[in-house]
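The complex appears here minus one protein chain, its other protein chains still in place.
For chain A:
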Amino acid sequence: MISNGHVISSKTDPKNIQKTSDEFSSLKKYNWLMHLQHVTGRLQDCKSLISSEIERSKGKNEFALYKQGEILREEGKFQESLESFQSCLRLHPGNAGYLKEIGKCLYDMQRFKLSMEAYLEAEKASPNPDWQNYFYLGQCLLKLGDVNKASEYAQKAVQAGKQEACYELLIKILIMQGDYKNAVTVSNSAIEFCPDSVGMLTESGLLFLKLGQSEHAFERLSSALALEPSSTKALLAIGCIMQQHEDYDVALSKYKTAIHYRPDSMALWNNIGVCFYAKRKYVAAISCLKRALWLEPLNWKVLFNLGLCHLATVQPASAFNYSCAAVNLRPDLADPFTVLGVALLELQDPENAVKAFRMALGISSEDVYLVVNMALCCSLIGLNEEAAGLMERYSRMLEHNVTITEELASLAEQLMNKLKRRTTQNVEEGSSAENYEPRENQTENAKIQEENIDKLTDDDEN
């Protein structure tokens, strides 16, 4: 037993006292000792003291029961902990604190409905608004699937107490609702209250990135990194911004530090692979992407990128395999179909290539790259009318201010000229001139697809 730094063992040992003590002694006599033992981590002593106290008081010592519940919950025995809090509540009906503890136990046991009821009662019982009540109510409602009500409670929780967890919950709900604008404003106010929270800074940076405001995002992420240089999430996001600005060396250095801390992150390996691809180091790119694939064999983005790399290294059969797998995994996306089409074209199977392009076009008709690639394919196998139609569609898209790269523009121009030539000299010229063209054009295709990858990597960090 501790008293002022000295250990006095014999005299004040609770067991000895118990023998001499009469039944009129105070129930709360050893509450301070229980607490002290609990917070100093002497759980064994604390448990034996609690059980002797409960026995002495014939189960009437509230504090002992409360402490027992807390210890049991720390040990992960939720059911027993719940029982002991319930007996607390029986001794002191309507106590908000005990109701909260019961709710927490039920929440840990994943009985969200019961937990919500307990917190609702706690809310009624508590004299002033308590952020914990609102926070857990929000969490329970979220788990039960009622997002709108959950957001109400999350807002209440934020108002009641400016806690990081509450802000996080609110942001999560807003993102679920797709309301990024509000999520950003919430995260801004959250950062005002906790400016040194790495998680919050990163979260807000990612939100800015979602909205496309990369300067703000960069600012937030750099301050997160300044606080914790090993934060992989922030490193990945900042690398991604760098990659978008085509500053591949800086991006790679960021990824390298991140991969040191988290060597088993699929997104990191994928983005490193894409960086190498952009730097035209295809072997390195393929090996990095393969690592990513080893980590997550079911990720279509990695498969898609591998398909592109193999197209760039003139291995269309492998490209076909990877893009085929990507298509199998996500038949609802246009990009894998486009790569599949290009791979089939390289494999000298233009009919199926056109089929793949048509599938892609059926999914998303507004993709400039897809339209131009398909037009090229059509013109190569002699479907000139369809090619011309596609080029018309392309020029219509250009009127709507679609941003395109120079390569695409020059390719489209070449194609237009060729089609025009064909319509004028339709009769005299057969299909002789086009045979040497495909290879050159294909390399340009690969370059065009590169843009797609960057777009895709943005999604990876989520």
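The rule is short, and it goes like this: contacts are C-beta pairs under 8 Å (C-beta built on N, C-alpha and C of every residue); 3 or more make two chains touch, one makes a residue touch a chain; residues count from 1.
Operating definition for what follows: contacts and distances are computed from a predicted model.
Hidden chain, UniProt protein name from the list "Tetratricopeptide repeat protein 8", "Eukaryotic translation initiation factor 3 subunit F", "Large ribosomal subunit protein bL20m" or "BOS complex subunit TMEM147": "Tetratricopeptide repeat protein 8".
Touching the chain that is not shown, out of A:L303, A:A334 or A:V354: A:L303 (per the contact rule at the top). Only one of the listed residues, A:L91, A:L329 or A:I363, touches the absent chain: A:L329.
Listed residues A:L27, A:L114, A:L227 or A:L295: the one in touch with the omitted chain is A:L295.
When the full complex is taken into account, the listed residue touching the unshown chain is A:N321, out of A:S222, A:N321 or A:S364.
Among A:N95, A:N182 or A:S287, only A:S287 touches the chain left out of the display. Hidden from this view is one chain, which touches chain A at 110, 263-264, 287, 290-291, 294-295, 297-298, 300, 303, 318, 321, 324-329.
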